[in-house]
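With one protein chain withheld, the remaining protein chains of the complex are depicted in position.
Which chain is which? They are A, B and C, in the order written, and residues in each are numbered from 1.
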């Protein structure tokens, strides 16, 4: 199997989908001739033409609004929003229109389409090239939200999204686009091996990214996106301290895989949930509330959150803002040693 | 003290503020000559002129965007968004600009201003005249968010907002604008007595809307906005079953009053949290997560959420969508009888 | 305007014409006999009858709302030509995005009156399953897209449909209706600009009826004509007398031809007047004068057409009386029928959020069923309005 990074995996999925279905069109800012600022659409315009790989004017509401029209008409638009920080001019089109079309039309006007957008920090992007707004979309009923953490899932989830009958938002972990950690690449990583051709990763299913070793106090650590690799690192360090981490990669936020969460937490009795976004009303809080409602009797300790701070995302001090292995370890210890 | 409904209380607060400070301007769709579709700004244009009570073009991004400019320049704009369902075209201006101005300018360009918007269901408004989007604003650091549940707090919080150095979003409970329940008015209600002249209700402070009676199993019931009155009704019914409810009206969502929540829940050991919005990533989930993190050892039962369903807001079946006393009772019983 | 068939490339940017296109003047004179002859007079009679029926429906439904039999209603009185004209001018394959003030676009295409009223009541036969407010219906069989409350959102969506038609080369055009107030939203700008760049076969039909709820035109914009904005997008612009049915048909035909020939989009500004209140929640007395209203009533699109029909012996007072009674009986019968029907099944609350219910939604549906079974719900699960 070829080794791919996440960008290549996304590009491969789009290429396969466009070759297989003439209704698939890609649109967004600089996605055509330039191939996208992160190069995810490189080569597609040469291959499929300017009519199917569209360099749009600079207007997110226009990108999503016109994509909705295409979707209603029967095309399969894949809209790219250059950075998820810039998705908000299209927020009304996404949450008031796209999310509600099937419902408000009594099922007469479904609008399957895909929105791809890079999210999260770690590339020294400051306020506006680092945000993680997924919770503000998950809150509005009607949007499937997924967040892959590796090349294999990035391709498989995108192909699944392209086959879904629902609108799907794909939050791509830009920090690890090219490698699981700074200065590394995906070759070495098992999920860097991406099968050629078509396959899908089921929407709504989480994955155990790291099973329990059986040695030490068991703790369930739940996250998604780029935080998966940070959590994996923390889990390795925790092991040295006798904390045995089961790492769950949610992969899908809406719908989320409640059985997987409950199965693990009822086994371990301890949980830490992490996300990069601010704490207040973030997705980690939702998971903690679910654990509360479904695993209370099994809990040995209160589930803890490790999140970004409730401030805008900084530039120089980004390293201090992002949840790091140290903060994760502190939380893991707290729940492991809770008494 | 004069009896006022919430609309009159808001109007009174605006009148006082405009009389006291020439920098206060009111702007929005139909707020001037017409006095607003809910009549909250009636009479202000006659009194303060078209330059200070501005009928704007139909564009929420323009209302908030220009209000931000006014706020930066030193005016005190009070922007009305006709329904919170229509606030999303201004979402980018609010969460990317207004929320971050003070921070991103290193404190050089604070932008104190007020956004008033009616939220919540119960007026047979269907998808687009019923939504409760507060959680999607609370998630973005930099926005003070308050939600009064009665005329006294509506006036006091609005006056406090007008004196705040921060941007404040006031979510007004439109269902109970004119009375605490359908067919009733505010005269009878203690909070319907609104003092004349200036006073403020502190931002960030919750209130015990109903204390424990000492009879029965104690449960803390936490909510805000129009749900306060529904919860009060449920509390009365619960009393007959030997469930003793302490009802907390949060009033402020950002900043929230954690000490008040913790003080109550550590006393009762049981909690139910309610909001009208969908469950996923709603504000109730945040409160449950906080209870978890701060009250775990005192809990006799898992805190439960009672929320709107994870669907768009319906029309004909609105009565079934809105959390009612019956659903609240079911949750109260579950936590009270938990074993 | 002269010949819309010359490719815009030939003569620089597409034409923007602001003196109103007019065919049958308010005083009865025919400006463009050639065009009038090109349309079967019987069709005009049918259109008149349909517009008259619409006016009767609006009149009755407003009364019914006052009597508490409808939760909400919104009329198009005085603006009928802006819905029936375009519906007539276009082909059934063309897609339409109405605002909330153009029921005619679907009714003209055969959307059943009963279905329309079922939506006003929100009963089990409402195509949108009682999920939206009255007047927010959907008519898939007529290629009329779901109506949304948020104004302007449909404009870029219409451009997207038009792009799809162009990509497939299937010869369709897509039209979006909106008011002059709505033209202030950002979505107006992005929708027209995208359509311009793409030369998409879209028609943006702006009903300039003078008001956005209480907000008069001069507080909406400082431009004398919304149609002038076409200059800013490199698309065709055309002002039309919105109370002149013939002129509206002609303007939309020309715009459709322009689009089908590959020249791109047109912005049509129809000058008309919102004779009705904004909706049953509104009272115009608070913000406009009786004189102004009366002046516009004299320009009424139906009153203007009737003498023309009568001169051709296609209409008379008896026909007026009869048609009025037929429409009145039909709408009241439809309402009575609609009121007999139960609410949509409570379980429908959880359908169509996604193609299939998520586990969370199914769990919520089950919880509601249990709640109802417990008998503690503060309401009855079904029952007619």
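Keep in mind that, in the parts below, a contact is a pair of C-beta atoms (placed from the backbone, for glycine too) under 8 Å apart; a residue touches a chain by one contact, two chains touch by 3 or more.
This one's a predicted model, so the numbers in the text were calculated from it and none came from an experiment.
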item	value
Visible chains that the absent chain touches, using the contact criterion stated earlier	A, B, C
Contact partner of the left-out chain, one of B:21, B:46, B:165 or B:196	B:165
Candidate in contact with the missing chain, chosen from B:25, B:169 or B:317	B:25
Option from C:190, C:270, C:309 or C:377 whose C-beta touches the chain left out	C:190
Residues of chain C in contact with the chain not shown	12-13, 184-190, 193, 196-197, 199, 218-224, 226, 228-229, 231-235, 264
Interface with the undisplayed chain - residues on chain B	25, 51-52, 56-57, 59, 61-62, 64-75, 77, 89, 92-93, 96-97, 100-110, 141-142, 144, 164-166, 204, 254-256, 258
Contact set of chain A toward the excluded chain (per top definition)	29-30, 33-35, 37, 55-62, 85-86, 88-89, 124-129, 279-280, 309-312, 314-317, 319-321, 324-327, 329-330
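The definition used in the following text is that only the chains that are shown with their structure count from here on.
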item	value
Chain whose Cα centroid lies nearest the overall Cα centroid	B
Whole-Å gap between the CA centroids of chain A and chain B	31
Geometric centre distance via CA averages, chain C-chain A, whole Å	40
Residue numbers of chain C (touch at least two other chains)	126, 131-132, 136, 148, 150, 186-187, 353, 358, 360-361
Residue list for chain A, restricted to those that touch at least two other chains	61, 89, 92, 96, 100, 103-104, 141-142, 254
